[in-house]
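One chain of protein is taken out of this complex; the other chains stay put.
Order as written gives the chain letters A and B; numbering starts at 1 within each chain.
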Amino acid sequence: MTREPAHRRRARQLTMALVILLGAWVLVPIYLLVVNSLSSPAEVNGFPKSFVPSFDTGSLGFFLGFAGVTRALLNSVLVAALTMVLSIGLGAPAGYALSRFEFPGKSSYRLLVLMTRAFPLPLLALPLAVLFIRTGLDDSILGLALVHTSLALPFAILITYSLFSGIPLELEEAAWTLGCTRLQAFRKVILPLVLPGITASAIFAFVISWNEVFAASVLTIQNRTLTAFLLQSLDVSPMPLKFAGGFVLVLPALIFIFAVRRYLFAMWGIANR
Amino acid sequence: MGSTRLPYLLLLPSVLFLGVFFLYPFALVAWEAFNRDGTPTLAHFQTMASHWKFGTALTNTLLLAAVVVPIQLGLALAMAVLVTRMTRGRDMALYVFTIPLGISDLAAGIIWLAIFEQTGFLNSMLQAVGAVDGPRIWLGYQDKATIFLAVVLAEVWRATAIMLVILVAGMGLIPKEYKEAAEVFGASPWQRFTRVTLPLLRPSLQTALILRTILALEVFAVVSALGGTNLPVLMSETYVWQFDLQDRHVAAAYAMVILGISIAFTLIILRVLHVPKEART
Partner (left out) sequence: MAVIEIKSVAKSFGSFTALHSVDLAIADREFMVLLGASGCGKTTLLRMIAGLETPSEGEIWIGGRRVDHLPPRERGIAMVFQNYAVFPHLTVYENIAFGLRMKKLPQAEVDRRVTRTAELMHIEQLLKRYSGQLSGGQRQRVAVARALAMEPDVILMDEPLSNLDALLRLEMRAELKGVLAASKTTTIYVTHDQVEAMSLADRISVMHQGRIIQSASPIEVYRDPAARFVGSFIGNPPMNFLPARRVGPGDWQVAGLALSGPSTDADEADFAIRPEDLSLADAGLPAEVRVVEPLGPHVLVTCDVAGHAFRAILDNETRAAPGDRLSLAPLPGRARWFDRTTQRALSA
């Protein structure tokens, strides 16, 4: 074994040190939130604070027992699930079309999709609030899911576009020559291959909706989502409620990001072009 | 297969959807902002601009974006470079760095509130080392500077990940040979970064900057969580006009301002980081 030169080793150690430092920068604030959520309300309001949790479920129990919280949680899940279904249902066919066909109007369509990125989308909620009152969609799960879909759809289109582009056309053509119709080839060859990626982008759509604050606050009154509930009770709610709420908000996001981590970079690499 | 209609059929649902829920609402917003009882007017913009909070909200928003985005760019680039230099634990580091990607701005605001609030961890730590005698108020209505700082920290903490992901993905698209060629021709690591990596990364830098700048201009929940109404920004004023003041015309005018600034920044970034077609790989 050859010895690593000293300057190489120092560079490697420096890299490691910086990575650990940055990792701590990301993780410590989350840890502190966890400490707060796993402490009793009295501890949360107390001073000075302990930097280790007492594993008291008082705060979380207080939060979950608070009027409207379970309803808000349920609403958040429903809106996010609906957003997920809508954005994949609308986005995946478009992504497939973009990856497989050359046709007049393709560049205009891509421009439309990219354009949505340059707009502050949550503002859509303002005129839609009026529109929804007229159509009876106001303060409804579906109404909010529609707005969240307009937020998640461009991502769904670009991500599925990249997923389908990653599957050689040859595979589909081979299926056609072996007796498949276009639909059969899609079902038997393309779908099994893109399914993990589609799942990842569906999860992504879920998280986008789960985390959205502005439109949710504008569009819901009775049927508040968790974010809308937390935002509207920021000034009035006691600290333990806020921190436990924040914790519940963060938890699924952590799991989701872990689930899609393999796809994160591939998705963004191509959504770039 | 000669199906010329199929692509259009596949695009149709999303086009209809974007038409109804993207183009149409924007037309509505513009209409609300520019009319009163059906006649075109700039009155709503005057109302907006003459309100004492408008100037502050505009300044705060722009200042936040101007401070946050460059820090994030630098940090994301540093993270990306560090990660590419790692041999072991690379995936783990990437996962940790991208965790905030899944965290909403509201949750980020609450997380940093746990640190900065009066009985929070910052004061607890300062007390422990004897720097303060009792809990200090950091986020009171007179502490604009510390609120601003807390918002910057929370934003940098939360939203650097999105840039990181775009940049790491972009770096993955740059063939290794370019850097190796530069190394063979005698470029130092720093020169390889500035002369090879950065120029080739321009398309990703463009995407990352546009996305982040627009999101920075939409900053809302972090500010609400940390500063309440003490640090007005454009988005929070939009919210106030829509709900507390019940004037959706002025809210729409705010929306137009945010939109205008977003488009202006997008165009500037596109122009500054323009990649000529011939120079694309």
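Rule of thumb we're sticking to: a contact is a pair of C-beta atoms (placed from the backbone, for glycine too) under 8 Å apart; a residue touches a chain by one contact, two chains touch by 3 or more.
Keep in mind it's a predicted model, so treat the numbers as computed, not measured.
Screening A:44, A:112 or A:175 against the full complex identifies A:175 as the residue touching the chain left out.
Residue A:193 is the one among A:18, A:74, A:131 or A:193 that touches the chain not shown. Touch with the hidden chain on the side of subunit A covers residues 168, 170-171, 173-181, 184, 188-189, 192-193.
Assume only the chains that are shown with their structure count from here on.
One finds 16 Å separating the Cα centroids of subunit A and subunit B. The touching residues of subunit B, counted against subunit A in their complex, run 1, 3-4, 6-8, 10-11, 13-15, 17-18, 21-22, 25-26, 28-29, 32, 75, 78-79, 82-83, 85-87, 89, 91, 93-107, 110-115, 117-121, 123-124, 127-128, 135, 157, 165-166, 168-170, 172-173, 203-204, 207, 210-211, 214, 217-218, 220-221, 224-225, 228, 235, 238-239, 242-243, 248, 251-252, 255, 258-259, 262-263, 266. Listed in rising order, the residues of subunit A touching subunit B in the complex are 11-12, 15-16, 18-19, 22-23, 25-27, 29-30, 32-33, 35-36, 44-49, 51, 89-91, 93-94, 96-98, 100-101, 103, 105-106, 109, 112-113, 116-124, 126-131, 146-147, 149-150, 153, 157, 176, 182, 207, 210-214, 217-218, 227, 230-231, 234-235, 239, 242-243, 245-246, 249-250, 253-254, 256-258, 261, 264-269, 272-273.
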